[in-house]
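The complex appears here without one of its protein chains, the remainder shown in place.
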Amino acid sequence: MRAAMVDRPIDSAALLKEVADHRNGASVLFIGTVRELNDGEPVKGLDYSAYGAMAQKELGDIAAEAAEKFDTSDIVVEHRVGELGLGDVSVAIAVAHPHRGQAFDAARYVIEELKKRAPIWKREHYGDGRAEWVSAASKDLVGVRAK
Amino acid sequence: MRAAMVDRPIDSAALLKEVADHRNGASVLFIGTVRELNDGEPVKGLDYSAYGAMAQKELGDIAAEAAEKFDTSDIVVEHRVGELGLGDVSVAIAVAHPHRGQAFDAARYVIEELKKRAPIWKREHYGDGRAEWVSAASKDLVGVRAK
Amino acid sequence: MTVRVLLFASYADALGRPDVTMELPAGARVRDVLDRVKALVAGKRVPDKPLVAVNQRYAREDQALGPSDEVAIIPPVAGG
Partner (left out) sequence: MTVRVLLFASYADALGRPDVTMELPAGARVRDVLDRVKALVAGKRVPDKPLVAVNQRYAREDQALGPSDEVAIIPPVAGG
């Protein structure tokens, strides 16, 4: 089990390898990537920032909860901070398990809890030079600031 | 959308790339691998065989159903046949979607339907030289044959 | 009419070969093929009502067969 906030590109294949084990018959990888449209407005790039020490703790807690609930310690989660471009991976979660149902459920649990609890923020950059803080929960803009 | 029965190693990273698209913010990869224990008996390796033409059709149907149900054409599934060793990937499913819920659900749909409907069979090889056909649904042995 | 019947996995083991060609009267149905196959493998691990496909689609016992149809007897599947 491992949880990390990182400021370099995420290697999702390496995460899958990290959870692989001959006892496991099922692996699930979730990756979140920067996408073009957020409610219709073209996004050029993002920056993610975090309350680093707390985000690290929350991710660790969430992974430990998933390990307990779904009975596997083969869980790895990484979340990236810094500037990301279109298509870049912002978060990756890999879970392996003897059984597929729990592998899916554990990966889903980690991303849902991360989105609720991890103190991470995202600012979208638009083609016209503006940048806005975005709230994932409500999709409302929670702040506006010229770049 | 693509579905294929293959007789070479599955490159799951390539499947993820194949479904990637700037409109998608979430990708889910499921991989099934050969595991050591099946109900307690150590497995040395497997061979998968299939009714190839029909398996190809069923996989294609299942991918099309998932595309329709979960509103994405970014779905790829490959199932391998032939001799596989411990840890080898037998099946990989990659789905990308603007939203994570549908990405998870579509991947889950494809593996569940594949396990019910695809005419694929698996024979486990044990350390003592025996080999047995295995039914995934019941985990009952449906046939026994000396190697 | 001539119908080709495919067997797989444990059923092919039971028959000792992966296929058999049958001459059937016009109007024959899937269940007629099943009766012949069960006679061929008598008592050997083919259940009373196995899954069947006709021309690579799952089919019911009462489906009518045509000339050069491909019938397959499908053991419990185990993909994944």
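Letters A, B and C name the chains as they come in the text, with residue numbers starting at 1 for each one.
The criterion applied here is as follows: a contact is a pair of C-beta atoms (placed from the backbone, for glycine too) under 8 Å apart; a residue touches a chain by one contact, two chains touch by 3 or more.
These numbers come from a predicted model, not from an experiment.
Note that the absent chain touches A when the full complex is taken as a whole. For the chain missing from the display, the contacting residue among A:R23, A:K69 or A:K116 is A:K116, taking the whole complex into account. Even with one chain removed from view, chain A keeps its contact list with that chain: residues 32, 48-51, 53-55, 57, 79, 90-91, 111, 114-123, 133-138, 140, 142-143, 145.
Everything that follows uses one rule, which is that only the chains that are shown with their structure count from here on.
Note on chain placement: the centre of chain B and the centre of chain C lie 25 Å apart, centres being C-alpha means.
Spacing of chain A relative to chain C, judged by their CA centroids, is 50 angstrom. Across the assembly, chain B contributes 32, 111 as residues in contact with two or more other chains.
Among the residues of chain C, those touching two or more other chains are numbered 80.
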